[in-house]
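Our next item is chain A:
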Amino acid sequence: MDQLQLLTWARGNGLNLALTIFVLGVIWRLIEIYGLGRKPDLSAPRDVPGASGWHTIFRRSVPPPGMFKTSPVSYLGGYVFHVGLAVVVFLFAPHIELIKNLLGVAWPGLPSQMVDFITVVTMAALVVVLIDRITKPVKRFLSTFGDWFTWALTFLPLLTGWLAVHHLLLPYTLMLALHILSVELLLICLPFTKLFHAFTAFGSRWYNGTVNGHKGVPV
Partner candidate 1 sequence: MTISNDKEFKAALTKLDDGERRRVATLLVQQVFDLSGDPRVKGGLELAGRADVGSAELAVAAAGVNTARVESYTQCGRDTDWAAQASHFVARAAQECVRPVVDLAAAWEAAMQARMARMCKTLTAGEGTDNREAEAQYQTLDAFLKAKGSGS
Partner candidate 2 sequence: MSASLDKGVRVLKEIIDAPIASYFSSCVHCGLCAEACLFYTETGDPKYTPIHKLEPLRRIYDQEYTLLGRLAKLVGLSKPVTDAELAEWQELVYNSCTLCGRCSVVCPVGNDIAYMVRKIREGMSASGNAPDGLKGAVTRTVNIGSPMGIKLPAVKAQMKHVEADYGIAIPLDQEGAEYLVMLSSMEIINFPEYLGAIAKIMRHAGKTWTLCSEAFEATNAGMQIGNSDLARVIVKRIVDGAEKLKVKTVISPECGHAYTALRWEGANLIGRPFGFKVQHIIEVLEEFRLAGLLKTEGMETDRLTFHDPCQLARRGGVIQPQRNLMAMIAKDFHEMPDAGFMNWCCGGGGGASAIEEGEELRLEAFKKKKSQLDAVKPKRLVTACANCRIVIEEGLEHYQMNVPVVGLTETIAEHLPDSVGNE
């Protein structure tokens, strides 16, 4: 198989396969988790405005009082690479083009130099949080194969995409194929790794906020 065949496969059957597994995987995991249900709370609630599951979904993105200074890298690094990823994925013209072909919706993108810069910043942030994970005792203690693997899964699409755009390291066709394949790998693994927090963080924050909101504590 030559580069072009690889690229064609990646763009065609590969993408279809990956998207199918991704969508089915997400649906399966959501059912697997939320289908377990929970018992209703029969205790009398305390009604306090601003304390609810929905509030917590948003509020939990802000560090609680006193926490930022305990681990600024976790918060800053986390914000930068999450926002960076969102910008690169959803505001880069070729990506918007792909989404338009798949779903029929489109929106204006950012200038490519800006996306380029943000990509570099995002990769840098990922490297910083990797180093943090290696050097901080608690993170190192908690880390398993899954943490390193998912880091690579997240980093590779950024790296290969950036290299492809700059025509670096490998011939463009091959680099692009690798980029798309790395995204496809990310997609099929996402529902079955900690990356699934992309979906469940909302559910978890909602449960947490609901339980505490019931007691009248805005969390």
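The set was built so that all candidates are chains of the complex that A comes from, given by their letters.
The rule is short, and it goes like this: contacts are C-beta pairs under 8 Å (C-beta built on N, C-alpha and C of every residue); 3 or more make two chains touch, one makes a residue touch a chain; residues count from 1.
Here the structure is a predicted model, which means the values were calculated and not measured.
**Q** Which one touches chain A in this complex, out of 1 or 2?
**A** Result for chain A: touching candidate is 2.
**Q** Taking the complex as given, what residues does chain A use to touch candidate 2?
**A** The touching residues are 28-29, 32-39, 41-44, 46, 48, 56-57, 60-61, 63-67, 70-71, 74, 78, 133, 136-144, 147, 192, 194, 196-197, 200-201, 203-209, 211-212, 214-217, 219.
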